[in-house]
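All protein chains but one are shown in place.
== chain A ==
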Amino acid sequence: MEVTQVLLNAQSIDGAVRKNAEESLKQFQEQNLPGFLLVLSGELVNEEKPVETRKLAGLILKNALDAKDQQRKVELVQRWLLLDGNAKSQIKAGLLKTLTSPVSDARSTASQVIAKVAGIELPHKQWPELIGSLLSNVHQLPAHAKQATLETLGYLCEEVSPDVIDQDQVNKILTAVVQGMSSSEVNIDVRLAATRALYNALGFAQANFSNDMERDYLMRVVCEATQSPDVRIRQAAFECLVSISSTYYEKLAPYIQDIFNITAKAVREDEEPVALQAVEFWSSICDEEIDILEEYGGDFTGDSNIPCFYFIKQAILALVPMLLETLLKQEEDQDQDEGAWNIAMAGGTCLGLVARTVGDDIVPLVVPFIEENISKPDWRQREAATYAFGSILEGPSPEKLIPLVNVALTFMLTALTKDPNSHVKDTTAWTLGRIFEFLHGSAVDTPIITQANCQQIITVLLQSMKDTPNVAEKACGALYFLAQGYEEVGPSSPLTPFFQEIVQSLLTVTHREDARESRLRTAAYETLNEVVRCSTEETAPLVLQLVPVITMELHNTLEGQNLSSDEKEKQSELQGLLCGCLQVIIQKLGSSESTKYAFMQYADQIMGLFLKVFACRSATVHEEAMLAIGALAYATGPDFAKYMPEFYKYLEMGLQNFEEYQVCAVTVGVVGDICRALEEKIVPYCDGIMTQLLKNLSSNQLHRSVKPPMFSCFGDIALAVGEYFEKYLMWAMSALQSAAELSTHTAGDDELIEYINTLRNGILEAYSGIFQGFKNSPKTQLLIPYAPHILQFLDGIYMEKDMDDVVMKTAIGVLGDLADTLGSHAASLIQQSVSSKDFLNECLSSEDLMIKESAEWAKLAITRAISV
């Protein structure tokens, strides 16, 4: 096969030619993989070949080594590892040779492929000479080859994990990279490649950052690079600083003054991409300090390993003015552009983080800026002042903020109606929303919304909903938080007199011609939902009246036929909003007996509509409709059984859809809702549901976040069907057991530990459900064989000492359930377990009331089991 021609054909504009070429490449690959890869690497290295075929050859080679899909990736890795050794050596030699090619695209492609090969081989202790050979003569190389070598090192650091490369090699890599960055290097491309490589290599430099000399040197080189004449290098250097700020926060003290000077200069003078990174550095420091201070929890004996250096507190006198300056650099239309990101937005965001980090201290620094600018003729100044105010509303204490807010509120309301500039109105409405979000509600002692101003606030907000879409959207947001603040207000809400008017205005907004702009329609429906959710008994009749209105809207979306894909998307989006609205209404009306009864007259009609919404799609189910059905199941109770024959197929479809894992997760939740509604009437559908759940659990493509709820769902089913669960017992227990084995030990970062705890909780909820489901049935003895393992699991997680409170509560409950259901059959096993003693005692003396309650119950059950 003349591969060059085939590769050219594969890029042909003629579809038939292209398809033909792709087909023959695929065939070649399947018939003779080593040969195929060899030919590709041969093409890539060959200087006589056209650049586009060389690039494509490299790309195909790369795709033969890595894939997004996890399972496919594992296969590719296995295939490469099993490949003939000679072929591999030849391919690798070709790749390394390509790094010296005069053709830049060829070099760059080879860099990426080498990194992929390294990503596979280095963890298996293969290709040990790679790093050595890359570095051996890097100094003597011509600039273009040096640049390619550094780029390769960068990609390599991105691909492999730090524990795979020993310190000696790390040192060599860092040395080469840092030399490439230093001012003695004349070639700009080399310096850029080196700076970008350092960004990836920083994760490898733990040891080097612990050594004062080496750290000083690294920091100096990075800081120097931020002064490079080339903007790309400056940007890359600041990105390195951002990465250092989160990875090596605790090492920064000696450099923070210098870094402040550098970033301040960049924020004020440099081009925007660089300035954005400079601001990002401070945002990232705020992230670190907020995390550390949260872990302290106000108590300085906390067990956080990293102390807080209070960099932000020390820098605010200079930092805050710098950030305030950025606020004046707004872009004209940034409010209409959803993807906008500029220095003013970054500055305000950072200011918000600073406020959360330092609290009250920021207020006196920002207030003069607000006072000076808020009434200026230039809209930029008025907007910046408002934005500054809105940004600092989270963090400082209400005592500090409320006096300011009381002064500002009237001003803001006037600005929202009268300011000639839409940008100012937008930010004003957003700031009102922030005021209501953080300073209004039952948790705040002195109310800022009173009988005196409530009417005015609502009138202004409803008025602003007729403004341009972006302003109207922010006004909806403000109303959202206003309603939320009255969530627990008691039998009578200050919003009751305005309820009808608010609902009417929101519905009018949803019908605006331009409601799709600035996500206005979404904001209006979500605000309507919140108003309904936080409403009181007084307005229940009005909520009931909403049912036919929203139902009719949903019915109208089903009218269109032969829709284009764009129209279909719009239809589906609108259906989602309406289903979401019905979900909230059903929840609300279903929560009290009197309203539930009145609502039930609509249940059949609504369910019919949901089924039609499902039918609008062929392969996937509508997530929002699914959620709403969960709410409907609670409201209807056992009567939901009549909908099951028709609904079941969509339920199954949702469970099967684990590519869209959120849909799957929502559906799993709905299965639980339905179990509780139907109880034993779910039996006819259990075979299908359990089969699908077990199938999902055994798939390695399932998103891990769906696993815990799936296990909980076993418990829901067992609780609903009782001893009928016997049918699935062996399967379910074996799935639980293998998951339990995996989740006994945690090793990894906080995120993993958090996940493992969620997983444990799901497993434990399943056990609880199964035990309680079998209780009082003549078949409890079926559970006896599983008791030893379950107790072992409880002991195991207890010994690990890393479970959270939720797991602790569920786990001790399971111990009780086991004793309760198995009784004397498990007495001796229970007595042998650590859980029944140390763990139980620990829980009995817990300060968490929920844990204590579960523990007391467990103690009781154990006493009974042992005494029988």
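The working rule: a residue touches a chain if its C-beta (ideal position, glycine included) is under 8 Å from a C-beta of that chain, and two chains touch if they have at least 3 such contacts; residues count from 1.
Here is the rule we use: contacts and distances are computed from a predicted model.
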Hidden chain of the complex, named as in its UniProt record, picked from "General transcription factor IIH subunit 4", "Importin subunit alpha", "AP-1 complex subunit gamma" or "Sodium/hydrogen exchanger": "Importin subunit alpha"
Identified contact with the non-displayed chain, of A:636, A:821 or A:836: A:821
Candidate in contact with the missing chain, chosen from A:443, A:598, A:730 or A:752: A:730
Touching the absent chain when the full complex is considered, from A:158, A:214 or A:639: A:158
Candidate in contact with the missing chain, chosen from A:348, A:441 or A:796: A:348
Residue in contact with the excluded chain [from A:94, A:485, A:654 or A:769]: A:769
Candidates A:309, A:430 or A:486 - the one touching the absent chain: A:430
Hidden partner chain, residues of chain A it touches: 78, 81-82, 108, 112, 151, 155, 158, 196, 199-200, 235-236, 239, 242, 273, 276-277, 280, 283-284, 338, 341, 345-346, 348-349, 352, 387, 390-391, 427, 430, 433, 473, 476-477, 480-481, 518-519, 522-523, 526-527, 529-530, 580, 583-584, 587, 627, 630-631, 634, 666, 669, 672-673, 676, 691, 698, 709, 712, 715-716, 719, 727, 730-731, 734, 738, 765, 768-769, 772, 774-778, 780-781, 813, 816-817, 820-824, 853, 856-857, 860-861, 864, 868
